[in-house]
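Every protein chain of the complex appears in place save one, which is left out.
On to subunit A.
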Amino acid sequence: MASPPAASDYTSAPSSVTEGPALTVSSQRSAGSTIDEMHEIAQPPEKVVIRFRAIGNAPILKRSFFKITSANKFQLVIQFLRRELNYKAADPLFVYISSAFSPSPDETVENLYRCFKSDGQLVVNYCTTAAWG
């Protein structure tokens, strides 16, 4: 069996989308207060906290917490991560939720947050080689 293609094989997007104004990710240096708030609110907030965790040799981000509008597709999270890492479209990048599976790039962040959040965050693991297939 051929090895699985890099995530970029179906997650990369046309440059117009990558550069587009839709990106609403904003940095969150001290995420503590935000996460505390999350526990107070039963209803998923319009913006949710994403925590990036590097696996293996993947470079570590200076900041690991970000907020993103939950109506966005996961595709945007991947694009954002690529930009933060300064990765080109051809560089392999594998992205997982909760160290378990790769979500579909067209899944909304809201759905993923609702189903897979942990302690008020959606944990996104990333690496440069396949970790969890």
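Keep this in mind: contacts are C-beta pairs under 8 Å (C-beta built on N, C-alpha and C of every residue); 3 or more make two chains touch, one makes a residue touch a chain; residues count from 1.
As a convention for this text, contacts and distances are computed from a predicted model.
J.: Can you match the unshown chain of the complex to its UniProt protein name from these: "Sentrin-specific protease 7", "Autophagy protein 5", "VPS9 domain-containing protein" or "CHCH domain-containing protein"?
T.: This omitted chain is identified in its UniProt record as "Autophagy protein 5".
J.: Can you list, in ascending order, the subunit A residues touching the missing chain?
T.: Residues in contact with the chain left out: 1-2, 4-5, 9-14, 16-17, 42-46, 48, 70-71, 97-98, 100-108, 110-112, 114-116, 132-133.
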